[in-house]
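Missing here: one protein chain of the complex. Every other protein chain is in place.
Per-chain numbering from 1; labels A and B assigned in written order.
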Amino acid sequence: MKRALGVCYYPEHWPEEKWAEDAALMARTGLVWVRIGEFAWSRLEPQPGQLDFAWLDRAIETLGAAGLKVVLGTPTATPPRWMLDQHPDMLAVDREGRTRKFGSRRHYCFSHIGYRKACARIVTLLAERYGRNRHVAAWQTDNEYGCHDTVISYSDAARAEFRNWLAQRYQSPQALNRAWGNVFWSMDYESFEQIDLPNLTVCEANPAHEMAFRRFSSDQVVSFNRLQTEILRRHTDAPIIHNYMSRYTDFDHFDVGADLDIASWDSYPLGHLITRTDASEEDKKHYLRQGDPDNQAFHHDLYRAVGKGRWWIMEQQPGPVNWADYNPAPLPGMARLWAWEAFAHGAEAVCYFRWRQAPFAQEQMHAGLLRPDSEPAPALAEAAQVAQELADMPEVETGKADAAIIFDYPSAWAWSIQPQGKDFDYVALVFAYYRAMRQLGLNIDIVPASDPDIARYKLVAIPGLMTVPERLSAQLERFEGVVLAGPRTGCKTEEFSIPVPLPPALPGLDTRVAYVESLPPDAPVALEAGGHFMSWREKLEGSAEALERCSDGWPALVGSGRMFYVGGWGDRVALSRIVGMACRRAGIETLNLPRDVRVRTTATHRFYFNYGGEQIAFAGNDLAPGGVGWERL
Amino acid sequence: MKRALGVCYYPEHWPEEKWAEDAALMARTGLVWVRIGEFAWSRLEPQPGQLDFAWLDRAIETLGAAGLKVVLGTPTATPPRWMLDQHPDMLAVDREGRTRKFGSRRHYCFSHIGYRKACARIVTLLAERYGRNRHVAAWQTDNEYGCHDTVISYSDAARAEFRNWLAQRYQSPQALNRAWGNVFWSMDYESFEQIDLPNLTVCEANPAHEMAFRRFSSDQVVSFNRLQTEILRRHTDAPIIHNYMSRYTDFDHFDVGADLDIASWDSYPLGHLITRTDASEEDKKHYLRQGDPDNQAFHHDLYRAVGKGRWWIMEQQPGPVNWADYNPAPLPGMARLWAWEAFAHGAEAVCYFRWRQAPFAQEQMHAGLLRPDSEPAPALAEAAQVAQELADMPEVETGKADAAIIFDYPSAWAWSIQPQGKDFDYVALVFAYYRAMRQLGLNIDIVPASDPDIARYKLVAIPGLMTVPERLSAQLERFEGVVLAGPRTGCKTEEFSIPVPLPPALPGLDTRVAYVESLPPDAPVALEAGGHFMSWREKLEGSAEALERCSDGWPALVGSGRMFYVGGWGDRVALSRIVGMACRRAGIETLNLPRDVRVRTTATHRFYFNYGGEQIAFAGNDLAPGGVGWERL
Partner (left out) sequence: MKRALGVCYYPEHWPEEKWAEDAALMARTGLVWVRIGEFAWSRLEPQPGQLDFAWLDRAIETLGAAGLKVVLGTPTATPPRWMLDQHPDMLAVDREGRTRKFGSRRHYCFSHIGYRKACARIVTLLAERYGRNRHVAAWQTDNEYGCHDTVISYSDAARAEFRNWLAQRYQSPQALNRAWGNVFWSMDYESFEQIDLPNLTVCEANPAHEMAFRRFSSDQVVSFNRLQTEILRRHTDAPIIHNYMSRYTDFDHFDVGADLDIASWDSYPLGHLITRTDASEEDKKHYLRQGDPDNQAFHHDLYRAVGKGRWWIMEQQPGPVNWADYNPAPLPGMARLWAWEAFAHGAEAVCYFRWRQAPFAQEQMHAGLLRPDSEPAPALAEAAQVAQELADMPEVETGKADAAIIFDYPSAWAWSIQPQGKDFDYVALVFAYYRAMRQLGLNIDIVPASDPDIARYKLVAIPGLMTVPERLSAQLERFEGVVLAGPRTGCKTEEFSIPVPLPPALPGLDTRVAYVESLPPDAPVALEAGGHFMSWREKLEGSAEALERCSDGWPALVGSGRMFYVGGWGDRVALSRIVGMACRRAGIETLNLPRDVRVRTTATHRFYFNYGGEQIAFAGNDLAPGGVGWERL
C-alpha cells in the first residue's frame, strides 16, 4: 500500500482558466488525490431537470491530465433551493420544534422519502456518467453525516418513519409497553400511531423511548447511505468512502462503515481541542497550537476499525479555521506532524482541506494550502515536505497492537440519555482509557462491541459499555488475555433496564454493583493507592478480591488473574496505575513517555511525535517543537 | 398520636405473586403505611370507559391482610394517552410557547375544563369503590402539584380562564387599567378579551399583570384540588393529603392546604442541596452526603403550618436518586437521622420512596429500600431501626416554639417578578432568617401571612413580606412580643405598586425606605458591628433610632423597644447577631451550637442531630457522624 497526500478542491468556485494552473501546482507539491464535487448540486442542476455536467467533465479531465486522482463526492449534503419547492416538508426539525431552514447546508431530514428519491436520482446520474471515468478513483457519499447536529430530527417525516420502525421492532404496542416499562407513569400505548417523538415532554421521556429513537435515527443514516452505495456499486468498482467527524456519535459508524470500502475522517486538531469539554484548561492552553496529543491518534484507531482496516484523512487542518470559539494558527510543523501521525497509524491518504482559501461565504476565514491571493500559505511547504519524505520512506504498514479498547455507539447514546451525573460522557471515559494506554507507549486497536474479534489481543479494556452484546460475552468466555472492564459496563439490558442479576456479570468474576453514586467535580473520592475516583463510583459486592480500595473502604478495583473490574471513573493518576497493572498482567511492555511525546510503532518503524512547544531529546531522537522523528526497527 | 413509618409501593409494576411477599417484609420491617395507585390510571382504565379495578382490589386486600394501612392516590397526575384523543388541547404550554407533550407525567393544564371533568369522573369512581374500604386509611390527591414547572401554563385554556378570573376580580377593564397603572406605556385595555398571558412580551410585562397571572395560576391549583376533595369527602372520612415539594412556591400551599386534612412533603435532602442556588459551594461539599442541616427542618415547620398542625413526609429519600446534577449516596445513618428529624418536628408518618428500585423507565436510578434484585438496600436496616426506636419511644409531641417567621407565597411571586437584583429570591431570604434562629437552638414556627395568629409568640420575624395583609397589620398593632422585619417588608401594595406613604409603615416605628439599591456579589457593604449587607440595602429615614449602621453611615437596623427593621440583606455574621439581639429582647434563651449540630425540642425530649461527617460530643451526647441523640426533659 502506497500512502499519499491529497487536497479538497472546488473547481466551481474558481474561474475555469485557473484549473490547469492549480492542478499543476498540486502535482508539483506532490499531492496525488483531489476531492471534488460534494457541494456542487446547484451547478450540476441549476433548475429541476436542467443538468449541466459539462463543466465537471472538464474539471475532472483537467485534474486527471495533471496526473491527479479524483475522489468524486455525491452532492446530497446541499440540495439546491428548488428542491424545497418540490418537498417543502423535507427540512429537519430541532428538539425545540423549530424547522431548520435553507441557507447553509445539510438542510434535509434523513427520513424524508421524497428527498431520498431525489438523492437516488442525482447519484444515479453521476454514477452513470463518471462510474467508469479513468480519473475518478474513489467516491465519497454525501459529506459529514450529522454535522451541525443533523442526524436527529423531530420532523413529521421522522415521526412517521419512527412509528414504522417501532412496528417492525416490537410488532405490537403491548410488546413495546412491556419492553419500555410504560406502566411506570401510565405511559402505555394502544397503537403505534399514538407514539410521538421524545422531545418536549413535560419532564424527561422514558429512556427506553429515547434509546429507541436514537437507534432509529442512526438506522436512518445507514439506510440513507446504503441507498447511495447500492447505486454507485452498480456503476463503479472504485472504493466508496464517507468522511466522518471527530467525537461524533449520533449514528453508528460501524453500521454505516459496513456498506463502505474505506473510512475517512476530517481532522481539525486545534478546533477540536478548544471545543472539547473533557480537556483541562491547562491542556487547552499548553496544546493551543498543536492539538491534544492523543485525540488524533484515538480517531485514527477508531476509524481504522470503522473502515475495517482501510482509512483516510479526507480533510486535514492546514492553518487557522473559522468555526471554533477561538482559532489560533498551528505551530510551524504541525501540518507535517499531523500527516505523519496519520500515516504511522495506517492512513492510506491524507487530504488537506482546502486548496485555496475561499474569499467568500461561510468558510472565508478557513485557511487553505494557498491564500486567497493564491500565494502559498505556510502549510503548502509542509505538505511538500511530507510528500518528499513519503517518497523516500519504504512502505509504512500498520503496526500490530497488543491492546484493544471496545467501542460502542449505542453506549454513547445510553450515557447521554442517562448520564446520572451532569455532563458525564461516554467518549470522555473511553478516551481517558485510551490516553492512559497511549501514554504508556502502546499501539492500540479500537474494536466494535457489535462485531468484536478479541482473541488476538493480550489486553482488552471495556469501559462504560452499557450493554454487552451476546457475541462479545461469548468471546469473553473464551478469551485468554486480560480484561479490564468498568465502570458501568453491562449495566443495562438491550431495552434500557437494569439487568437482574445485577451487573457486570463478567465471566469468572464474582462481583455485583449494588448501587452507584455520581459526584460533583469538587468532591472526588481518594484511592488508597493514590489518585481519585472522579464523578462516578460503584458499590461493589461479591467474593472477587479487592486489589484497590477507596479511602472509605469501598472496593475500587476487583479481579482475579485475568478479569478485572474498575468501580469508578479514575483520574489520570489512578487510570495510569490501573492500566499499567493490567499491562503487566498481560505481559505488555510499556514506555515512560515525557508529557509531550507520543510514539507509534509500525511494522517497520517507530515514530516519535513532539506535541510540545519545546525541543525534546527522547530515546536518542532530537525532536523540534512540533517535530517528528522515526527509527527503523 | 402514634408516629409511624411507611413506604411508597407500585403493585402494578410487579408480578402479582410478589405482592404478599413484599407486604410481609414491609410489615416485618415495622412499616405501617403504604401509598399506592397515584400513577396507575392506564392500568385502571386501559381504554376509555374500560375499567379494571380488580387488580387494585386484590392489591389493597393483600397489603391490608399483612396489617398495612393504605394511602390511595388519585391518578390524575398521569392521564393515559387516550385522554389526549379526547382533549387534544389539554396540554400545558411553556413560557416560550411550546406545547408540553405526552411521554412523561403531569401533562395537563390546570385550566382545561374537559380534563377537570375527566378527573372528577375517575376520582368519583375510585371514591365510590374504596371510600369505605377498611384498609384505605388515607387518600392522596394527584401527585406533587407543580413538579416539573407545571403550575404556570400559557395555553389557550389558561388564557380563557385567566380572562374570566380577571373579570371576576376587577369587574371592568377600566378598573384593571387603574389598578395596574396601564397608562404607563399605553397598555390600556378596553375589554378583558384583549388581555393576553404575560409571556413573550417585547420586554418585561407590567409586574401587576404578572402578579395577577401568578395569583390566577395558584388559584387554578386550588380549585383543581378542591374538585377532588369535594368528591372524596362525599365517600370517605379518611384524611385527605397532598404531597408537596421542597422550595416550591408556584402556588399558595396554605390555600390548597385549607381543603386538606394533612400536609405532606417529599424530602430529598441530597438532591435539594445540590440544586439549591443559595447554598455556598463549601456547604454543598461539606454536606454532600447529609443534606443541608436546616433545609429539612425548615420544610417540616413550613408544612406543619400548611397542614394546620398535621403533617407527614410522604416520600423520604432512602439512597442515591436519579434527578439531581450529581447523585451521591447518603452517609450511613442518614435514612435514620432524616426520619427522626421529621418525628421530632411532629411528623405523623415518614414514608420512604420507594419500596423496590424499579429497573425500568425514568426512575430506574432512584434507590429504594430494596434493590432491583430484591436484596435489601442500606436504608432498609435503618428504617427497621427507626421502627424499633419508635416503638420504644413514648409518644413524641410537637414542642412549643417561642419564635415564628411569617411566610407568604405571594411574596415569593412578587420577588421573582421584581427581584431588582439578579437571582434575588424570597425563600433564600426567609431561609437565612430561619437558619440564624435554628443555629441559636430555637424551635421555630412558620406562620402564614394570610392567616396569622402571632399572639402566642415572643418573637416574630417578617423578612421580605412584600405586602402586609390587613389581618397581620391588625395583629401587629396589638402584638406584645418582639418584631424583626425587613428588608422589603411592606414595600408593595396588593396591586404591585409602591405604597405612599413609603414603606414599611410598621406600628410605632418612624422609619421610611427613601430608596433602595441592589449590589453585585462582590460588592457587599460592611456593617460597623461586623458582617455585611449582601446584595440589598435600603436608605432608611425617620426618627427611629439607628441601632446599627453601615460603614458609610446609612442606618442598618432601626427600632424601638419591640419593633425592629433591618434595612438590608445581612450575611450570616450580621443576621446571627441581629437575630440574637432580638432573642435577648424577647427573653428567648439561645444555644451556641457547633456548625454541624442541630437540636429540636419536643414536649418531652430534646433531640440532637449531627449533620457532620465526624464524631461530635455536645451537651453530654456522643454523636456519631450522621448520628441522632435524645434526652428526656
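Basically, a residue touches a chain if its C-beta (ideal position, glycine included) is under 8 Å from a C-beta of that chain, and two chains touch if they have at least 3 such contacts.
None of these values were measured; they are calculated from a predicted model.
Here the missing chain is touched by one residue of B:9, B:82, B:130 or B:180, and it is B:180.
The chain not shown here is touched by just one of A:274, A:449, A:476 or A:527, and that residue is A:274. The hidden chain makes contact, of the residues B:114, B:421 or B:542, with B:421.
Among B:190, B:281 or B:392, only B:190 touches the chain left out of the display.
Here one chain is not drawn; of B:47, B:86, B:168 or B:201, the residue touching it is B:201.
Considering the complete assembly, subunit A touches the hidden chain via residues 12-13, 39-43, 46-47, 75, 78-82, 92, 96, 98-107, 147-148, 150, 274, 281, 284-285, 288, 319-320, 322, 325-329, 357-365, 367, 371-373, 375, 377. What subunit B contributes to its contact with the hidden chain is residues 96-97, 180-190, 194, 196, 198-209, 418, 420-422, 495-502, 514-520, 522-523, 535, 539.
To be clear about the criterion, only the chains that are shown with their structure count from here on.
If each chain is reduced to the centroid of its CA atoms, subunit A and subunit B end up 47 Å from each other.
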